[in-house]
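Missing here: one protein chain of the complex. Every other protein chain is in place.
Chain naming follows the written order as A and B, and within any one chain the residues start at number 1.
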Amino acid sequence: MVFEVRIHGRGGQGVVTAAELLSLAAFEEGLRAQAFPSFGSERMGAPVTAFCRISDLPIRLREPVAEPDAVVVQDPTLLHHVDVFGGLREQGFVLVNSKRTLAQLGLSELYERHLPPRLRSTPASEIARERLGRPIANAALLGGLSALTAVVRLSSLERAIEQRLPASVVEGNVLAARETYERVRSTLGEGHGALDGEATHA
Amino acid sequence: MTHFYQTGTFAVGNRLLDEDAASVQADPARANSITKGHRACQGCGEALGARYALDAALRASGGQLIAANATGCLEVFSTPFPESSWRLPWIHSLFANAPAVATGIAAALRAQGRTDIRVVGQGGDGGTVDIGLACLSGMFERGDDVLYICYDNEAYMNTGVQRSAATPPAARTATTEPLGTHPGNAFGQGKNLPLIAMAHELPYVATATVAELRDLERKVERAMQLHGARYLHVLVPCPLGWGSATADTINIARLAKESGLFPVFEAEDGRVVRVSPIRRQVPVEDYLRRQQRYAHLFAGAGRPDVIAQLQASADRNIARFGLLADGGEEPAERDGELLDVLATSALTGTPPLGAQAGERGPS
Partner (left out) sequence: MPSQIEGSLAVARTVARCRPQVVCAYPITPQTHIVEALSRMVAAGELAPCEFVNVESEFAAMSVAIGASATGARVYTATASQGLLYMAEALFNASGLGLPIVMTVANRAIGAPINIWNDHSDAMALRDCGWVQLYATDNQEAADMHVQAFRLAQECSLPVMVCMDGFVLTHAVEPLEVAEQQDVDAYLPPFVARQALDPSAPATIGAMVGPEAFTEVRYLAHAKQMDALDAIPGLAAEFERRFDRASGGLLGGYRCEDARTVIVALGSVFGTLQDVVDERRADGRTVGVLAIKSFRPFPLAELRAALADAGQVIVLERAFAVGVGGIVSADVHAALAGLRVPIHTVVAGLGGRAVTRRSLHAMLDQAHAGRLPELHFLDLNTQLVERELARMREGTSPGPHAENILRELGIVAAGPV
């Protein structure tokens, strides 16, 4: 089993940390995970991509995720500027941080090539602002990703947040992750194809 | 204090002096840090200065001293493999890194809990003022517990007398030949390392010459009483490079001081606290005439204009450092003046102080 996630955002938004948190959550569940970044020049606002590769076997591969099983877009201003969905698998998942729908974001074509139940947007920044006091949506989005893909459990994510983030922001991030998880889960129908074999590839 | 005039130093009178006023060199139990057999030129000012300085440092540290040496004359003539003149633990690494190597030695000693052992870094003007400046400044800024001694013979002597940033104006070197209208080394250049050291607010910065060897020893002793980064800048004439008589080394060093071209002073925490006054001022010509590197200023019609510029530099030093005050006076108000002048220099671009000063703009 291998599940590959690609997270897109901008410098300063905690994209690299997001990948790390996801890998920590997977580790908590006894899975192997590798999180690694792809920087441009380091400065606030520059596009940043981070990857997380999850497997039940030791991971030897050292290449960027070119065919993700899930794409998370933390900053929607990247849409139409950076090819965030490049290589997304047909059965792949999409989670975009926005209070607008994917259609409103001009992403209707995704529905043609991928499975609509697996494509979502969610207002993670707004949730984070409410729970954290700042629109840092990385942990919140992971909660949504957990609901959407079930690649890791929410409880594992919460443990990862507790371990990795500074104590002063743990509670806010856990709440944001939970709320986003609930928000996304409530939009899913029955028999949503999460971690039941279809979602992952060998 | 009694003066003995035969040589101008206290060497003759040692047996009549208190222990603590006597020269280290007069002590039969002295360390002899750099012993005989080295290959220095006859009359080498650096060999003389290094011996006095290190013997004083060894005595002050109870023999617990390690030295790091930059590439240069001192290193070359003292360690022709398989022989070595050094009687203390000594390391030569590279040209540009003696201060950093000294920093490393001090760090190791601290980690090992052996802070009774002291560290000296040393090098010539080239390795200190030019290529070694970054490492030196780093060591200063961190306040590493190292005494750094620069033996300044005002050029890259070991490689054949090429110009360094310490080469004074008008001096002839292999790369500043007095051809055409060029008066040797250009004016308006040069780095005043003692002032740069003071700008780092070091606990102790001092200049000295090999004409006043007891003074040099005393300054080393003073420096060794302190901790943190300390800097000593010693003028050491080089008969070969300066084109002077080998027997004239000490005399030329004295003339450098007495003319005002080389101010001798001590500074603590960025402020001048003591000045060694000129005893009998001499015109710069007396100093310049004894050195072939200035011969072009006197050949044929000569260059009285250049000599006048050099005299003006000397006069400026005398005024700014108060070099003609009566002996031992602490130039308190001159101290403030000096700092004002430093500030002015930085803002208006007027030339820096010291023997290398020259006209660049309105004075």
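Heads up, the rule we're going with is that a residue touches a chain if its C-beta (ideal position, glycine included) is under 8 Å from a C-beta of that chain, and two chains touch if they have at least 3 such contacts.
Note that the structure is a prediction, hence the values are computed from the model and not measured.
Q: Out of B:C41, B:V76 or B:A295, which is the one that touches the chain we can't see?
A: B:V76
Q: Using the definition of touch stated at the top, determine which of B:G138, B:G188 or B:G243 touches the missing chain.
A: The missing chain is touched by B:G138.
Q: For the full complex, which residue in B:V24, B:I66 or B:L232 touches the chain that was left out?
A: For the chain that is not drawn, the touching residue is B:I66.
Q: Across the whole complex, list the residues on chain B that are touched by the chain not included here.
A: Against the left-out chain, chain B lists 63-66, 68-69, 75-76, 79-82, 84, 86-94, 96-97, 100-113, 117, 134-135, 137-138, 141-142, 144.
Q: Under the stated touch rule, tell me which residues of chain A contact the chain that is not displayed.
A: Residues touching the hidden chain, for chain A, are 19-20, 23-24, 27, 32-37, 39, 41-42, 59-64, 66.
The criterion applied here is as follows: only the chains that are shown with their structure count from here on.
Q: Please work out the Cα centroid separation of chain A and chain B, and write it as a whole number of Å.
A: 65
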